[in-house]
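Handing you a structure now.
In this view, the complex is presented without one of its protein chains, the others remaining in place.
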Amino acid sequence: MKLPAKLMTMPEAIAQYVPSGAMVLLGAQMEQMIPFSAGQELIRQGRRDLTLVGPISDILFDQLIGAGCASRVMAAWVGNVSAGVGYCLRRATEQGIPRRVDMIDYSNFTMALALHAAALGVPFVPTYSTLGSDLLKKNGNLREFVSPVNEDKLVAVRSLRPDVAILHVQRADEFGNAHIWGSLGVAIDGMRAARKVIVVAEEIVAPEVIASDPNRTLVPGFVVAAVVHDPGGAHPSPVQGYYGRDHDFFSEYHAQSRELHDFERWLEKWVVRVPNRTAYLTQLGADRFEQLAVREHAYSAAADFGY
Amino acid sequence: MKLPAKLMTMPEAIAQYVPSGAMVLLGAQMEQMIPFSAGQELIRQGRRDLTLVGPISDILFDQLIGAGCASRVMAAWVGNVSAGVGYCLRRATEQGIPRRVDMIDYSNFTMALALHAAALGVPFVPTYSTLGSDLLKKNGNLREFVSPVNEDKLVAVRSLRPDVAILHVQRADEFGNAHIWGSLGVAIDGMRAARKVIVVAEEIVAPEVIASDPNRTLVPGFVVAAVVHDPGGAHPSPVQGYYGRDHDFFSEYHAQSRELHDFERWLEKWVVRVPNRTAYLTQLGADRFEQLAVREHAYSAAADFGY
Amino acid sequence: MATALESQILARGYTYGELMVAAAAREIADGEFVFVGMRLPMLAFVVAKRTHAPAAIGLYENGLIRESPSPQLLYTMADPPNLRGATQCGQMLEVMALLQQGRVNVGFLGAAEVDRFGNLNSTWGGRHGEIHRLPGSGGACDIACLAQRTVVLLAHEKSRLRERVEFVTSPGFGRGNGWRVAQGLPPRSGPAALITTLGVLRYGSDGEAVLASTHPGVAVEDVLANTGWSLRVADNIAETPAPSSGELAAMRSLDPNHFWTK
Partner (left out) sequence: MATALESQILARGYTYGELMVAAAAREIADGEFVFVGMRLPMLAFVVAKRTHAPAAIGLYENGLIRESPSPQLLYTMADPPNLRGATQCGQMLEVMALLQQGRVNVGFLGAAEVDRFGNLNSTWGGRHGEIHRLPGSGGACDIACLAQRTVVLLAHEKSRLRERVEFVTSPGFGRGNGWRVAQGLPPRSGPAALITTLGVLRYGSDGEAVLASTHPGVAVEDVLANTGWSLRVADNIAETPAPSSGELAAMRSLDPNHFWTK
């Protein structure tokens, strides 16, 4: 049985599956494996009016907002995890620079539950979280109701179906079956909630490698529309077993995004003028990327699927 | 940091954590890794009025019912998966032999959702399943209601918290941290839904082995009350990577449980008179168990957790 | 037993079980998501994969998803050969979620009893006044509620094909047209075929069963005589096609001793 291969370049995948106006899930694995290379291709291709979805996104959402790609953000936290606030978010929300952005504020748990409800195929999932908060008052996708099985007050978290989920993974085969390990965040529900999935992989491996551990195949190929081989694509965020987090890069972005003209220079240098990840990594410098390389490997004990 | 070790014998674990009247989850991994050795110790220790919980249980529930240990069964299916009906279930429900058993009928999905709701810490989870069925009409833990976020009819599946979940796993450390692979069924939610967890392991390994793959540690030690090392404890059900399914044993049970006196003889031979699994396996015969051994190993590709 | 089977094979070249498995396999279109039930359907899925539907994807309620057919005969869906090399080994909740999302094209069920509108009973059976306890739903109710199409396999006996079932474990078309939507079930769902030991029944727009084909050597009268209600017969009633040599080869390579295909 031969399925159609889904391997394509990042420009092809973004051009084919992420139109302007789309609702896009990014950063599903929290501070690890953030698909920066995909997000920056969205900027280069000039996408507009995107709805950005993700619990937290570290500085990727801030960049997309600063580049004017987003009209709406559905998230629990937008900023710079190790360095502080996101200045592009502040300029957009406080001054409409470069454009106004509507914020639909979730908590991490309610964002996870919104994607979980969609993955389960139900209109909502109940929770006690956000009761008494202004998130509940202001976010129309959170609604208080009374439990049908007892008298408890609960919040119904409405299901959320992104048009596209972009996941950065450690390894995948050409059909999109992928192994993810380490930080999972909301990746499993997010991918099943989304209408389409783009997988960005550090490594493309033989189908036999993925099939050797079906419990680690958290992304089944049948939900995947495109597979992009883009090593280093998650930098400056880490990929367990591949490279560490470039903390300085986050601090540098913090300093260089405080003022609008500095941010515009940063964007020109790190996104607009770099056609792809290879060029990006060259500009970053082999020495600097080498600093993030794995110093000590730590391999998982084998599981025997034999019989 | 040294946590109290939880290693004990099966008689100790059952005596300490499963009193008569308890609600016990068994068979969470469906047709694989059914904790037969634990269930048969429940019979030997003469437990009564147990509520048996599990989606399907293959022939373990039938044995517990036939031995008079259960007063109630909450399940989706009770019988003999490869051979047919469960005769002890029929005698108990149709003639009250050896005693009456109340059946609370679920579907597989609604059983999974009942445990999921408890694991999530909410009073219910919604589903479209069972609408229009008599399961919905007869099972008081399934209640129709109208979605608070749209006009859909939905079924609220009430959360279910077993007193004890007994899980058979491939390998665990002395603290109860365990690796499970292959067939997961409802094990993850079931274990988090339960008030106490007993882990029955084919192998006890060093904590470093479990810690080498935290994504495969589906049972975290902090939910585990007792760890029992009981190789072969799942026979006649299979354990991926350890031994296969003894199909003939299920057929033999089917034939030998059809008539009450035959079942009583079977129970005497395979449960009452065998003090533990070692004796059971001796009676089974080394040759027969050897027939089920792994012929061809198939090890998972390693995941690198290094940095 | 073997002799009875041999005589069947001598007479027609295949057994009733083989004919039913082949008919079930043909209900799977290539590339479809198939919710594979216990017993015969496990074999039907493999036959479909090895013949006309190589790209079909199999979902199993223990949490398993498979694109390559099992290399060995399966007695249960969790048999070790079904797990090794699977597309995904996950939780029951995850495959049931795909079903509830409406992604599953066809689901296979067994049952003890079925009625005129395809409602299934596998919980409490009644025969001449006596109540019999049956194993229960398993995943059948979920599949019957949520799959786009359901296919049921059943031994054709008057006591099993009943005007009304005592207990609706798995809803078919209820009391007929429009009933499923009124219950809140997905618009695109419901029984597609009932494959028995005598023929194949399908369902009209009013939700009532219609005899679509009889198996080779079976007369329409035999079917009607063994059905518990006055069964409608399709104008264009056909004969169920015999299993092809390819279908038989696929089945027999897995089940040469007819464990499932008696």
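For reference, chains read A, B and C in written order, and residue numbers begin at 1 within each chain.
In this text, contacts are C-beta pairs under 8 Å (C-beta built on N, C-alpha and C of every residue); 3 or more make two chains touch, one makes a residue touch a chain.
These figures come from a predicted structure and were not determined experimentally.
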item	value
Displayed chains contacting the withheld chain	A, B
Full-complex contact with the absent chain, from A:Q63, A:T127 or A:N177	A:T127
Chain not shown: contacting residue from A:I14, A:M30, A:A201 or A:V224	A:M30
Option touching the unshown chain, where B:G84, B:P98 or B:P220 are the choices	B:P220
Missing-chain contacts mapped onto chain A	29-32, 55-56, 58, 75-79, 81-82, 85-86, 89-90, 93-94, 103, 105-110, 112-113, 116, 127-135, 144, 152-154, 181-189, 238, 240, 244-245, 247, 250, 298
In chain B, positions touching the absent partner	1, 3, 119-122, 177, 192, 211, 214-215, 217, 220-222, 305-307
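The rule is short, and it goes like this: only the chains that are shown with their structure count from here on.
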item	value
Chain nearest the overall C-alpha centroid of the shown protein atoms	B
Far-end chain from chain B, centres as C-alpha averages	A
Intercentroid distance (Cα basis), chain C paired with chain B, Å	28
For chain A paired with chain B, centre-to-centre distance based on mean C-alpha positions, whole Å	37
Chain B: positions in contact with at least two other chains	127-128, 152, 154, 181-182, 184, 238, 240, 244, 298
Residue numbers of chain C (touch at least two other chains)	64, 80, 83-85, 89-90, 93, 99-100
